[in-house]
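In this view, the complex is presented without one of its protein chains, the others remaining in place.
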Amino acid sequence: MEKSTRPVSRFPVPEIASLPEDVRSRILAVQEKSGFVPNVFLTLAHRPAEFRAFFAYHDALMEKEGGLTKAEREMIVVATSGANQCQYCVVAHGAILRIRAKDPRVADQVAVNYRKADITARQKALLDFAMKVSRQSEAISDGDFEGMRAAGFSDEDIWDAGAIAALFALSNRMANLTSMRPNDEFYLLGRVPKESAPR
Amino acid sequence: MEKSTRPVSRFPVPEIASLPEDVRSRILAVQEKSGFVPNVFLTLAHRPAEFRAFFAYHDALMEKEGGLTKAEREMIVVATSGANQCQYCVVAHGAILRIRAKDPRVADQVAVNYRKADITARQKALLDFAMKVSRQSEAISDGDFEGMRAAGFSDEDIWDAGAIAALFALSNRMANLTSMRPNDEFYLLGRVPKESAPR
Amino acid sequence: MEKSTRPVSRFPVPEIASLPEDVRSRILAVQEKSGFVPNVFLTLAHRPAEFRAFFAYHDALMEKEGGLTKAEREMIVVATSGANQCQYCVVAHGAILRIRAKDPRVADQVAVNYRKADITARQKALLDFAMKVSRQSEAISDGDFEGMRAAGFSDEDIWDAGAIAALFALSNRMANLTSMRPNDEFYLLGRVPKESAPR
Amino acid sequence: MEKSTRPVSRFPVPEIASLPEDVRSRILAVQEKSGFVPNVFLTLAHRPAEFRAFFAYHDALMEKEGGLTKAEREMIVVATSGANQCQYCVVAHGAILRIRAKDPRVADQVAVNYRKADITARQKALLDFAMKVSRQSEAISDGDFEGMRAAGFSDEDIWDAGAIAALFALSNRMANLTSMRPNDEFYLLGRVPKESAPR
Amino acid sequence: MEKSTRPVSRFPVPEIASLPEDVRSRILAVQEKSGFVPNVFLTLAHRPAEFRAFFAYHDALMEKEGGLTKAEREMIVVATSGANQCQYCVVAHGAILRIRAKDPRVADQVAVNYRKADITARQKALLDFAMKVSRQSEAISDGDFEGMRAAGFSDEDIWDAGAIAALFALSNRMANLTSMRPNDEFYLLGRVPKESAPR
Partner (left out) sequence: MEKSTRPVSRFPVPEIASLPEDVRSRILAVQEKSGFVPNVFLTLAHRPAEFRAFFAYHDALMEKEGGLTKAEREMIVVATSGANQCQYCVVAHGAILRIRAKDPRVADQVAVNYRKADITARQKALLDFAMKVSRQSEAISDGDFEGMRAAGFSDEDIWDAGAIAALFALSNRMANLTSMRPNDEFYLLGRVPKESAPR
């Protein structure tokens, strides 16, 4: 497979060595863990203060404990990023969703039309709510909260769902603004057993 | 990888053995070639007359000679099916596009946002036109034809592009009507060398 | 009444005599029956293979037996073609609807706003469903099927309704692509008793 | 042809004899001239003060001298009423347009898709502008005025075009609110020579 | 505060002294009462016949007795004008709403998102209905009427609500067409006790 040659971002991408210590450490840690540096780190590193705020927000919502599983949080990211036509987020978080859900098909299904995905009724209710926050938040009503509670979600889960949709409303726009390129590695992650994936 | 258990279609799916000879032969031929029967064949076989018409139309546009490469025709299918949120068509034709284009990434890119895909300027012009036929055909104007000609397309190419978008406007609606399930096999096709794909 | 001079199609229109035998026969048969050749036949004859597939599909849905009356099938065509702003389909199938329904007013009503047309509650439920397939098929749900069944439709009727909407999603796009001109004859058909219609 | 039995309006329709003198006279005059009372007169007569204001506005725009022909003004009404899905206005003003333009086909064409109607380039520019006022007036810009001037319209013509679109934005909403029924007589007006129209 | 210098209208604004007697009187009366001449009077005075019809319509709906309070009528104007992005109507009628409702906050709330405004449930039902007439009148159904009756509105109230939305559909388009400038005076009206407002 030929490597992508399209630029990582419309804006300058800094040398990792030139970055502030905390930004550089974060990047090296993710590289250590994943085997590559996802381009969102390189793109946002052009603005270290925004980099720090973005990943702090990300970790506060995606790494915390709570009623939503990590796979369910990624489903919110993939479904809303599909609706917002964000290539980077669908490809990168699609990979993470496949890994979190241990399911090679769910990400493609959720990205195109979550209503037809092989997910639970509870998860469809979750995505109905998150999609409304993403695409039509002005109409979120008490009825929508009651629907979520009826599907078994606590009020803290509802905040999580809405806040993840909100954070990726930001993230999708930054990726579209910068024309952020998805790393080649993401396309195959979670599709084949790790050892058989061609490197 | 666990097999999907969701029904192939909301409507009855006939036994292959019970089908009219020509329909059965077509299905057996595709099974012979691909190693499995794509679910669109089983779903539409519920109505043999419509089955025959659909595949005749399909072959007339997708198998003919002409100025559009086979990969370009599949790009039209994937881009418009993404916009129409047709899960079956994105997954199945995404696989075909990966194979035709010998590129494991292009289908995911085109399905989410063709404007950012790693394709040529000519191909972006082609997809601009096909998307307008798919989503806003009432506004197709002489100016759109001139734009296509300026990008190097003949009038016969323009017909091909528009007619493929039109045929998949039909196909997307049939897949959404029947809630057609994509075969498990499609998800990995064209992503890994054939021999390494897990069976 | 002056005759229209706008071209029949943006693409070449073949001489009937030059067409393959089966295409020519079909055209001569319709001319014999109607007294003129509807321009959709001439426009699509530019591509005989597509011509054959289109009319095979058309006949499979519009000429078959089933729970929907022929007038109800034409209502689906007229309502969805109005929403898709397809001039040829509204004018031509409006004429057929007037004849099938023996009602000179229903086509104009259905083309503009079927919710206010003088049709039955069952027919409004049918058009609600067909319009959703035409304009928003990604959201067709089990609830929509239950609604149709509650209105008295069988599952085969539901397929018919959805498939007609799907076929004319194709047809509307082909007519808008080719800028197909409605024949002058259609405008008055079904509005006045046959003998009094000016020729 | 059976007569329509659907109510003229969702609201009470007054007896003509019971109306204030000026309202009654206006109605009798139109009946004298047309041979029937268009239902918009009966529907709005439920509120005499609004009746007077509406027809005063109508006459100020539709009966005045100016650079737009009477047929062109009716084209604006028919095109915008089609886009607003107003059955009464399309059917009633379609009839008037056929008569004003002495053309039995133009109204059906303009109602469905004015971009494909057999009208002049100047008239298409006029309808582009009027449709923008009708559907997206928030974006009307100096550039739109320059486009109209380039197409040969004076500033007073531009006011006329915009104001007609604005008045029928009101009228379409009143017709949809009251579910105003088009009179049976409108459907055939302007389609056949007067003497041959069946009564 | 510097005075606005942008023109009152894209079209000529007549000298008050040059206007027909009835138009001039109306303008002088409003100036006497308000301390300034709202620009809608000057803009529409360019066309005295339309001026008379518009204000007759306005008074018939906004000054009449009825089940809707004057504040509720202004809420309809502000909410629908916000949705239609009409700067003049939001600023001018926002001021009137603040005065009528004796509430300095309600206009800003209703203009941005009436669903979150500090208004009664009855008023939210009223605005739901009026917004549907304004933005999607083609879908107004018997169910919408029943909803309004359940919220305590009479059929005459429903007419009032729908007709106000319809009149300001016209008014918003005229203001956007003419690029009507809101008078500086409106911005502060109803926000501070009259005596403390800076002049």
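Letters A, B, C, D and E mark the chains in the order given here, with residues in each chain numbered from 1 onward.
Criterion: a contact is a pair of C-beta atoms (placed from the backbone, for glycine too) under 8 Å apart; a residue touches a chain by one contact, two chains touch by 3 or more.
Nothing here was measured: the structure is a model prediction, and the numbers come from that model.
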item	value
Selected from A:E15, A:E32 or A:E138 as touching the chain missing from the view	A:E138
Hidden partner chain, touching residue among A:F54, A:F153 or A:F186	A:F54
Touching residue (missing chain; options E:G67, E:P104 or E:G147)	E:P104
Identified contact with the non-displayed chain, of E:S25, E:T69 or E:N113	E:N113
Footprint left on subunit E by the chain that the document does not show	1, 4, 6, 82, 85-87, 90-91, 94, 104-105, 108-109, 111-113, 116-118, 176, 179, 182, 184, 187-188, 191-193, 196-198
Footprint left on subunit D by the chain that the document does not show	138-139, 141
Those residues of subunit A which, in the complete complex, touch the missing chain	10-11, 46-47, 49-50, 52-54, 56-57, 59-61, 64, 84-86, 133-134, 137-138, 140, 145, 155, 159, 162-163, 165-167, 169-174, 176-179
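Following the convention adopted for this analysis, only the chains that are shown with their structure count from here on.
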item	value
Separation of mean Cα positions, subunit E and subunit A [Å, integer]	45
Overlap residues in subunit C, where contacts from two or more other chains coincide	85-86, 113, 138, 176, 179
Category of the chain touch graph - line, ring, star, complete, other	other
